[in-house]
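Removed from the display is one protein chain of the complex; every other protein chain stays in position.
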Amino acid sequence: MKRKTDKSMDDGMSIIVKVAAYVLAVPITILGLYIILHGHLTPGGGFPGGAVIATLTVLFLVAAGKEKAKALKRDMISFAGGVGLVLFAFFGFIGTGTTFFFNALANSGSLFGMRIPFGVNPGYMWTAGVIPPMNMAVGLEVAASLSVIALVMFVYTMEDER
Amino acid sequence: MMAFLLQHAPPLVIALPLVAAFAMPMVSRLGARAVKAWALLSLLATESLVLLLGRDVMSGNPHVYALGAAIPSLTTPAGYPIRIIIEVDAMSAFMAMICASISVLVCMYSLQYVRKKGGQDKYYTLLLLMTAGMMGLVCTGDLFSMFVFLELLSVSSGALIAFYARRGESSEAAFKFMVVSSIGALMVLLAAGIFYGQYNMLNLAAIGGMLRFGFLDKVALVLLVAAFAMKCGAVPMHMWVSDAYGEAPAPVSAFLVVASQASLYALFRVCFTLFGVAAATEIMGWALVVLGMLTMFIGVTMAIPQKDIKRLMSYHAVSQTGYMLLGVGVCLAVLGNAAALGSFGITAMQGGLFHVVNHAMYKGLLFLAAGAIIYRTGTRDLNKLGGLAHRMPLTAIFFLIGAFSISGLPPFNGFASKLMIYESVFRFNPLLSVIAMLTSILTLASFMKVFHSAFLGPELPEYRGVREMPPAMWISMGILAVFIMLFGIFPDLVVQYLVGPASQALLDRIGYLGGVL
Amino acid sequence: MMDLPFIAVMILIMLGISAAVLKRNMIKIVMGVSISASGINLLLVALGYREGGVAPIFTNAPAAQMVLPTPQALTLTSIVIDLAVTAMMLSFVILMYKHYGSTDSRKRRLSG
Partner (left out) sequence: MKGLLIRSLTLVLLFAFLMAAAFQLNPFGSPAHTVMDDYYIRNGQAETASNNIVSSVVFDYRGMDTLLEASVLFTAASGVVMVLGRRGKDEKKD
């Protein structure tokens, strides 16, 4: 079946949309990274942050169109997702000396191992043990997975051969 | 080293296939061979770990593992469980062994069966994830984890059912499967939410210990039983089974049988461990028995007129699920009655559980044999097949072993478990036993028809060039066939060392709760 | 009047399940499943609410009792799972649309 929109979407939307998308890319990335990195201090974490970063891909797909979208390397993005999950599992395995998923870094004095004053405090970045690294790993994975899903669906629905 | 592995085995059997699947995008860059080797090796590692764990658990040493606690056995730091707890008792180990063994064989079979260019690495990734989902479902002791594993299982199986995505039917079957299983999983989540709202607990044992069996608990019980019965393909919701098993690639169909049995395990776990005697077991047991009878009978009657070899087998899979529900349902119905339980209840349950392992083996063998036929001839229409025994004698023999076993002929394993079910159910209610036997005869008739139309008769000209299946396929089928024979010849040993401890563990509600609390 | 959120949530769940069971358009079936999943998420969050509670985060927290953290964690998990399931189901719908040229679930070949 042939649809009319297919051809017009090949090169994406107008220049105004493209420029707006590129301008928006910076604050979106910063917001996503902020949400991921401060997951242990403020509401947020790997999942919402990763989803925010994945909106970048969606924005790019909509603005740049099918031809540019095909140039994105799907395998590399899946690869990044796999790396994120392996890292996540690795941080789970760190605790295997005691138990699987034991938070081995917390209060240890090493990286992310700063002790925190209990109760209400202003929030310190280098605390919470394995939670911030896990947040980053999950953020990478979620961003990659959602991007792959959006990319594959976009390319598939835009194809009109068949 | 061994002690360390054994101590951490419960989370490792879940994490191993999971991590292997995560690493797949990296391994796939090394080529298709590396993907296959990686998948097979990690499944073999999982299998050996499960056997190691299972041997320990079966010798009366259930493992309880609190994830992330200061020591693995610290389940209740403040008098109640706060972390996810993996509890592997004999029943879980029994199911885990079935899942791991079939996963290895299925993977071995797929090495040569799956020829589609591209998407191979995804196929093995999803196979590994499916194994992880099953392992988790049978090992976890936490209601919410159960939901998560169930979803992992259904998403990965849904994707695998649609492996041949260019055919519209397979994506349709996958869609139907996904709708049914996600509604089922949502019901489990709702039940978990109801329990959480009442008791502020998510651990199965902790909920079981606090259970008051008020109205909300009954709602949760109905939701859980409905959800798991839906997922294991009991009758009112059996329509997805035939589509899903029929449209999936043959090794995936064989694996989906085990996936349904993992849901069956969850059903038994909920009925026996979470609720136990406190629930109106007589009503629950009769509900399971009636469900089982309907499943058994409707499944077999729908199987007889089928023309598609895999759809036919799918309906038989539905029908065989009925036997397990019947056996365990009878035990549940007499759970409150110690005399009846001792005289035939336990035997009924052992028969049902024995049938679980037998079903996984012979149904797997049959699906794999059907896969071999499809692999070589390219068709699954029984009217077009014929005379294959001349060209594929090995497949014919394996098919015959599976067919005899599913119809309960001695000396195959199906006979051993069905005999236990008939005997014990007869003492519960003779009519049920008669219907079960009738179903068995119908099954035999149906499979003889299939064997006759596919393998016997003159050699058809269009299949003159057909050869025997490649080695990886017949090796995996051969292993299954050998185990079917062994289980059929030595049923006492199997009951004593595998099924007996499993049924004891399922009955031992206090022990399961005591493992955590 | 106290139970109003629970009643609303149950209505939402039922709306979703009804859509999934009764509708013919496959996109609407997916939407139905999604809606009931959202309903259950809302139920979880509603179960964890404490009168006048604040979010369970200690960073510059006001001095009030905190709402229960577990339902929020469970909801986070279940949202992501729901997203994955929806993506999977939608891709099947896309495939079927390509194949049959329609999203009507009556126009299908399998009869089961």
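For clarity, chains are labelled A, B and C in written order, and residue numbers in each chain start from 1.
Here is the rule we use: a contact is a pair of C-beta atoms (placed from the backbone, for glycine too) under 8 Å apart; a residue touches a chain by one contact, two chains touch by 3 or more.
The model shown is predicted, which means the values in this text are computed figures rather than measured ones.
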- Message: One chain isn't displayed here. Which of the visible ones does it touch?
- Response: A, B, C
- Among B:93, B:126 or B:264, contact with the omitted chain is made only by B:126
- Task: Give the residue, chosen from A:12, A:45 or A:65, that touches the chain omitted from the document.
- Result: A:45
- Query: In terms of residues, what is the contact footprint of the unshown chain on chain A?
  - Reply: 39-43, 45, 74, 78, 81-82, 84-85, 88-89, 92, 100-101, 103, 106-107, 113-116, 118-119, 121, 123, 127-131, 134-135, 138, 141-142, 144-146, 148-149, 152-153, 155-156, 159
- Just the residue numbers, please: which parts of chain B touch the chain that's not shown? 11, 14-15, 18, 21-22, 67-68, 78, 80, 82-84, 115-119, 122-123, 125-126, 129, 132, 136, 144-145, 148-149, 151-152, 155-156, 158-160, 162-167, 171, 174, 194, 197-202, 214-216, 219, 222, 249, 374, 378
- Contacts of chain C with the missing chain: which residues? 2-7, 9-10, 13-14, 17-18, 21-22, 46-51, 55-59, 66, 68-70, 72-74, 76-77, 80-81, 83-85, 87-88, 91-92, 94-95
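The definition used in the following text is that only the chains that are shown with their structure count from here on.
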- Message: Need the CA-centroid distance for the pair chain A / chain B, whole Å please.
- Response: 36
- Query: What whole-Å value do you get for the distance between chain B and chain C if each is reduced to the mean of its CA atoms?
  - Reply: 28
- Message: Need the CA-centroid distance for the pair chain A / chain C, whole Å please.
- Response: 22
- List, in ascending order, every residue of chain A touching at least 2 other chains. none
- Within the complex, which stretch of chain A touches chain B? 75, 78-79, 81-83, 85-86, 89, 92-93, 95-96, 98-103
- Query: For the complex, which residues does chain C have touching chain A?
  - Reply: 55, 57-61, 63, 76, 79-80, 83, 87, 90-91, 94, 98, 101
- Message: So in the complex, the part of chain A that touches chain C is made up of which residues?
- Response: 1, 41-43, 45, 47, 119-123, 142, 146, 149, 152-153, 156-157, 162
